[in-house]
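Attaching a single structure in structure tokens format; questions to follow.
Every protein chain of the complex appears in place save one, which is left out.
The block that comes next holds chain A.
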Amino acid sequence: MSSSGQDAKLFARGKVAELRAELIQPATKKDKTFLGKKIALKKIVANMTMSNNDMVALFPDIIGCMEIESVEIKKMCYLYLVNYARMKPDLALKALPTLQQDLLDSNPLTRALALRTISYIHVRQFVEATVVPLKKLLKDSDPYVRKTAAFTVAKLYDHDRTMVEASDLIDRLNLMLRDENPTVVSSALAALMDIWERSETIKLTIDYTSASKIVQILPDCSEWGQTYILEALTSYVPHDTSEAAFLAERITPRLSHTNSAVVLTCIRVVLYLMNYIDSEKTISGLCAKLSPPLVTLLSKGPEIQYLALRNALLILQRRPEVLKNDIRVFFCKYNDPIYVKVTKLELIFMLATANNIKEVLAELREYATEIDVHFVRKSVRAIGKLAIKIEPAAKLCITTLLELVATKVSYIVQEATVVIKNIFRKYPNQYESIISTLCENLDSLDEPEAKAAMIWVIGQYADRIDNSEVLLEDFLDTWQDETHDVQLALLTATVKLFIQRPTKGSELVPKVLKWATEDTDNPDLRDRGYMYWRLLSSNPTAAKQVVMGEKPPITAESEKLDPLTLEEMCLVVGTLATVYLKPVHTVFRSARPRKLQESPALQKEQLPSWQAAQHAKAFSAQNGVVDGIAAVPGAAGAGAHNGDVLSEADAYFASVGGPQQMAALRLNDDGFASPNPNSYTVNANQPLGTIQPMRQVNDGRDGLGEGEGDLLSL
């Protein structure tokens, strides 16, 4: 093995004058290998790294070195050129002849190096000077030069797309797909995909013959080449269901590849092709093949594990039969990085059923005592959500929660309080016996969300809690310092207390109504205050009906992606968007949208979006609501509470509010995916945000909000 280099001492800041002196000193006879120049150049490269822009002054001297017969020196000069050419385009032009000469060199490595270098330089003359030689090099006798030339076309397109579109370069690139060398073919495909991604005018279609041909060369490509080919395969639209099945079958050996990019991209293609396969048997056969490699990715580095887990969340929603038996593999190891743990937790939640709930709860109970606060909170939330999701397990979940409350750890108690409130809402009149336990821990509540939850409980059950007015008064003492959410909760709870126990509440209500209507600048609080005031003064019976009316039950289903997003995400398995689990364009505005292409083979009835549309149609027909709601994005998710009473109104509001809401969201998201956890809205459609701690945004519809759909999105 080669010995380690000795260049560390050269990695230091230098002055232009000194470096120039070193660089231009004439080579002595002894120094046949130009050692002095090499050292000077290395120092310059080091300074370039440190963004020492003084180095640009050395341009003429560098050009002077380019003619030296040494590959090492040439490579360093070229690196310099790539870095600084844009700052000094005029000077850089002097290097053009050398590069052009190298493009004609008899040595293929030199030709490729020159081609690679010249096409990195974003200067008009360089770009123009590349075109003519490039046409020749695309047909070079050497495959290494040809694959470099293929990528060069994409690079030129990046510099000047009109010029490339006006030339026949893209056609020539297309012809390379018939090259005899597999590396050249995969490079040409990668280049075409790159161009396609950024172009509005170019269409990329692959017919069955070409698709089978490129699948055939898969085994002969490098791991990267295999990935490029698999990526390109999503541009093939099967017209016949047996073609799709056959192709899927042929690429499945790639699932055993050791490179996870090959594996995940292969999973993407198989999932894509399944949309065009009609045989259920074939589909379940393919699903069975996807599971093991997905789990195997969990033995890779943590970053790949994370990516695999995020994709598992996605695949699970689209094809639940994948992974259905594998809950234990997602149990956290103590030393897993936090981002891996949090995603595993989400998967455990999704895979939990009445059959494995005991095991799951024991596991979550374990997580709830770990060190990381965020992870602990999320575990507690998950327990509460499971109580809502799996009805037979509710009792068990509550027992676990009470055990956790007994630890008296402030943030655990607060988190538990929030979820227990939701459990009350889901199962009214069943578990109120635990209220007393909650009341013992009032002092540890200092977070608005937990306070609001507790206040809601006090208000709702004012008639069952003996000292409810005292408890409420304690909270009211700090009215001025509370957040609006807590104030809203206090207002509602006070009114509820008054309605249920008029004697106890009569003192508090006027005080609170006065604060809410006169001492606030929050319009919601003021309006709600006036509303209650008017209600109570004009018709106390109606007030009771309104305030203490039956609440719609809540569900835990809203953590699912909406069908259209789900479909889109499945077409980009393994990409960054799947880490965020958000529609591609909300994360990357300029990304080209992907959607399933029409074809006679497309199994429309099996698509989530089609099924959702059917469901909505049936629903609206039944309720006499205007057709077309299904087309409103967000309608499906916004109906977090599908109670019969309110669903019609909800559907209406969703259809009215939907588009604006979406528009607002886009404004919010303007280019920023999630740098600042507080900066964007979490709504029911996007429950799985980044793993950074994220505040839940309360929409304040009920004082306590309907935000519980997002329990897991913390």
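Throughout what follows, a contact is a pair of C-beta atoms (placed from the backbone, for glycine too) under 8 Å apart; a residue touches a chain by one contact, two chains touch by 3 or more; residues count from 1.
Everything below uses one rule, namely that contacts and distances are computed from a predicted model.
A chain of the complex is left out here; the name its UniProt entry carries, from "MHD domain-containing protein", "tRNA-intron lyase", "Subunit alpha type-1 of proteasome" or "Nuclear cap-binding protein subunit 2", is "MHD domain-containing protein". Of the listed positions A:Val56, A:Leu79 or A:Leu442, the one in contact with the omitted chain in the full complex is A:Leu79. One of A:Ser256, A:Thr353 or A:Gln430 touches the chain omitted from the figure, and that residue is A:Ser256. What chain A contributes to its contact with the hidden chain is residues 1-8, 11, 33, 42, 45-46, 49-51, 69-72, 75-76, 79, 82-83, 106-110, 112, 116, 120, 122, 142-145, 147-148, 151, 154-155, 158-159, 181-184, 187, 190-191, 194, 197, 219-224, 227-228, 231, 252-254, 256-261, 263-265, 288, 292-293, 295-296, 299, 301-304, 306-307, 328-329, 331, 333-335, 338-339, 359, 362-363, 366, 369-371, 407-409, 572, 574-580, 584, 587-591, 671-675, 690-692.
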